[in-house]
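Heads up, the thing below is written out as structure tokens.
For this depiction, one protein chain was excluded, whereas all remaining protein chains were kept in their positions.
Right after this comes chain A.
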Amino acid sequence: MYQSVHTNRRDFIKKMAMLSAMTAAASMFPGIIFAKEQEKGIPAGANLDWKKAPCRFCGVGCGVLIGTENGKAIAVKGDPKSPVNKGLCCVKGYHSIMAMYGKDRLTKPLVKKNGRYVQTSMKEALDLVASKMQETIKDHGKDAVSIYGSGQWTIPDGYVASKLFKGCIGTNNVEANARLCMATAVTGFLTSFGLDEPMGCYEDIDHADTFVLWGNNMAEMHPVLFSRLLDQRLKRGVKIIDFATRTTRTSMAADKSIIFNPQTDLAVANAICYEIINNGWMNKAFVEEHCNFSKGLTNMGYGLEDNYKFTDKPESISFEDYKAFLEDYTPEKVSKLTGVSVKDIKYLAAHFGNPNKKVMSFWCMGMNQHSRGTWVNNLVYNIHLLTGKISSPGNSPFSLTGQPSACGTVREVGTLTHKLPHGVVMNKEHREFAAKIWDVPVENIPSKPTYHTVEMFRALDRGDIRFMWIQVTNPMVTMPKLKRYRDGAKKEGRFIVVSDIYPTPTTDIADVILPSAMWVEREGMYGNSERRTQYFEQMVEPPGEAMSDTMQLIEVAKRMGYEKQFYYKDETHIEEIYTEYRRHHDNKKHNMAPLEVLKSQSGAMWPYVDGKETKWRFNAKYDPACSNGKDFHFYGKKDGKAIIWQRPYEPAAEEPDTEFPYWLGTGRVVEHWHTGSMTRRIPVLHQAMPHAYVELHPDDAKRMQIRTGDNVKLTTRRGEITLPASVNERGVPAPMQVFVPFFDENMLINDITLDSFCPISKEPDYKKCAVKVEKA
């Protein structure tokens, strides 16, 4: 039997309590130092050289100071100058440098020969990668090669990947794992506003009166930001409302916890809009001046079949049409479907409807990994638009990110099949613009997107893709319905290259494994959730022959004959790449700060115009790109107006039935970062959370005579898995629901999840499928 998985949970809660107090103190006494906590673990008498960097882990983008001595990083502390975290770190951040020094770090390239990995030199490995790619293109065409990267790619990594594949080779087979976490936020922003990324910034936290967390366990996933919320509650008495499908640490710390049935957030959001309009809380002047109403197609399907295609057909509607549509979403009707009481729906609506209160909405995976994710993103924007609570200090719908550069690299550089650094491949002018900067014929860049992530792995399985280069991500843990894609990747005639820092289930499928330089072992930039681009210099040497992903790509590009486009010098390549990249965004709507600015301070938010960052986009008071002469200008849309969308409730792709009567949802834990390939090598974090588990509601557990630690068998239509139970511990799911974290490569929950996705964003829904639960 497994021991309880939460042996050290209390230590973490104590840490959380300590962090909250440190944040509160940092707000009251700027520059305050708690040396004992911040410099814990630093050897006595050490003569450290401290340098700034953004944290390696999540998308909050905390500033850290890294202390090095004799070529090794030996200490880390929060950077008091960083406006993001004001000197704080979470437990992962405080231990981040240890992720560089795991015993099984990859230091030499490995090539699979006769079923065994053989060490080789980096030169030979890169020669092999380039020749294999050329051979695949010759035999199967350019769309048979692909690259799959990540929101952990630095900006230069993603930029050279896109330039090589889209600009030089001429295939749009470029995707990144942010498709699995942030693609829905992108399509939400694009459909409502015409431009991606939040209009506000973290400073909104200092102004808002109410925080509504939409399926967002901030206390565990974004603890430093959450401690800023707790600090505001202490100082100003703000309200925190947790709206979720499961009781978590966030629910426990919130002023109000509201639990809804999976997928029905769509209906609750519409009911809030109904209440806003029918109680006369709508900001009529704002809506008339700055908003249009639209509807799109419905019954879109779920993408379960290969080669599924969907294109929405937006159609203008009137305010009266929209109001009539909302008649189906009265609190009384919605309450029955959602499990949320009429009183709680009205409570939520009243917070948004109060003209004297500023409201911030936060969300992350709950709304994004959703088979109608784009819709629910639109609906939250509807609420903020109807009340005019947007683009001003404290009024802010804010999508959080999970990776350090999901925004900076995947969304801004555009490492997705349809994207270019500026614009999309479908647009001729955008292709011409990119081709000019990349110094390639415009004909090189195909005008049609190819495969989004799920379809890319399906294409690998089918044999339409024969070569895949995977960098700094672990899809053999994260892909839904994993077994199909693992088996597909192992088929004859596939060639897989994996660049990473440790062995993972993904390196297990590789033909070539390239050891990568990690974080401050090389130079680079990340872009965080609030549009802040942050630079870090190389502070230590990478081990063995490990090389940055940027340089691996440059070396292969040169070997393939693209020396002219990859002209960068070894010593200055990051500066040269960033300078070239900035040309793609050289306009008031997206200008990036110069490198010398990023080097001198804790990053800068774009648009960076005339030496100033822009804190609130679309608001003429703060945003120099506004040009319509009005107070707000949603310039992402041609007529300068944002869209309020008519989006209905539709069920999930697979819902509980008699054979599989429970909901299965997956997610993360505070100790481990995503698939745990780094944090599981940090002893204190691994010991605190050594393996995955399945959370059950106490009533369900009692009925099945299951206690914490007992083995539980989960069965879905994709397969089965056995995990230890967790009852009444960290999180408590609602009755007839179970929750499993996905960090554990020895208990691969994604073997049994479903690969349904949002038809607009193509992001999978990891939060909902049907499962049978039995005591093993």
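The rule we apply is simple: a contact is a pair of C-beta atoms (placed from the backbone, for glycine too) under 8 Å apart; a residue touches a chain by one contact, two chains touch by 3 or more; residues count from 1.
The rule we apply is simple: contacts and distances are computed from a predicted model.
With the options "Peptide/nickel transport system ATP-binding protein", "Sodium/panthothenate symporter", "Periplasmic nitrate reductase chaperone NapD" or "Sarcosine oxidase subunit beta" in hand, the undepicted chain maps to the protein name "Periplasmic nitrate reductase chaperone NapD" (source: UniProt).
Shown as candidates are A:Leu230, A:Ile496, A:Cys626 or A:Met747; the residue that touches the absent chain is A:Leu230. In the complete complex, the hidden chain is touched by one of A:Phe34, A:Trp50, A:Phe310 or A:Tyr347, namely A:Phe34. Remark: the residues of chain A touching the chain excluded from display are 4, 6-7, 9-10, 13-14, 16-18, 20-22, 24-25, 28-29, 31-37, 227, 230-231, 234, 249, 252-253, 708, 728-730.
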